[in-house]
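One protein chain omitted, others in place.
Right after this comes chain A.
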Amino acid sequence: MEILVCVKRVPDTAENEIEIKSDGTDIKRDDLVYSVNEWDNYAVEEAIQIRDKVGGSVTVITVGDEEGEEVLRRQMAMGADNGILLSDSAFEGSDGRGIATILKAAVEKGKYDLIMTGAQADDGAAQVGGMLAAMLDLPYASLVNKVEVDNGKLKVGREIEGGNQEMNEIELPCVLSIQTGINEPRYVGIRGIRKVASVEIPTLAAGDLGIDAATVGAGAARVKRVDYFTPEMGEGAEILEGSMEEKIDKLIELLKAKGGLK
């Protein structure tokens, strides 16, 4: 099975303190560290497991600048066979639809049976998977937490209320958006990354993909970001101050006072 997994390089939420620039145009990026979006990491692991079971290959793809290569290499160290970087100044500032447009062009240049995305990105809005499927006119299952390959079809699962599981059948080729927890992604060590450090990763620009630059990028974005701000504290909200110990003590006090703890 030929599998394409769309991945994204995002600020690592576990290892950054996200603060907003005073002018509200962006978050402060000077001290940020980046990694592959967590949901995408699960998608790549799932793709590798499917490939190991039924054969084929896994390609990871991302839209971004040269630094996007870093996440592609990490996913290749994990076990993906190929990486493709989609990079062009014309792509900058694309909204979700723009990104889906770029990815669609790249998908059509290859021949894939299965396209996977993360269910959402840490810094995203969970748009691309669905839009990409619609643009490709392919069946789409979202929030997938289980994949079984079954004679040229897939059975895909989704968690529903109460911890129950729903199973759906879907024809190939299709697009899946993958939920975290579907598997346990393997560890990628420094050594693994070094081993793929010199593997060639092709970079495709708008021209290579046959994309009209006017249909993507900031200019074509129909959803435009206008502001970032920290919300005012609402009525009834309280932010505990002090050291960790003090905060915990206050929290316990509050819980006890309101009868939450006995």
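Throughout what follows, a residue touches a chain if its C-beta (ideal position, glycine included) is under 8 Å from a C-beta of that chain, and two chains touch if they have at least 3 such contacts; residues count from 1.
We take it that contacts and distances are computed from a predicted model.
Peer 1: Any idea which of "Pyrroloquinoline quinone biosynthesis peptide chaperone PqqD", "(Fe-S)-binding protein", "ABC transporter permease" or "Cytochrome c oxidase subunit 3" UniProt assigns to the chain that's been left out?
Peer 2: "(Fe-S)-binding protein"
Peer 1: Give the residue, chosen from A:D23, A:E184, A:E200 or A:E241, that touches the chain omitted from the document.
Peer 2: A:E184
Peer 1: For the chain left off this view, which of A:V60, A:M78, A:V196 or A:L209 is in contact with it?
Peer 2: Counting the whole complex, the residue in contact with the absent chain is A:M78.
Peer 1: Could you list which residues of chain A touch the chain missing from the display?
Peer 2: Where chain A meets the chain not shown: residues 12, 14-17, 31, 33, 35, 78-79, 184-192, 194, 243-245.
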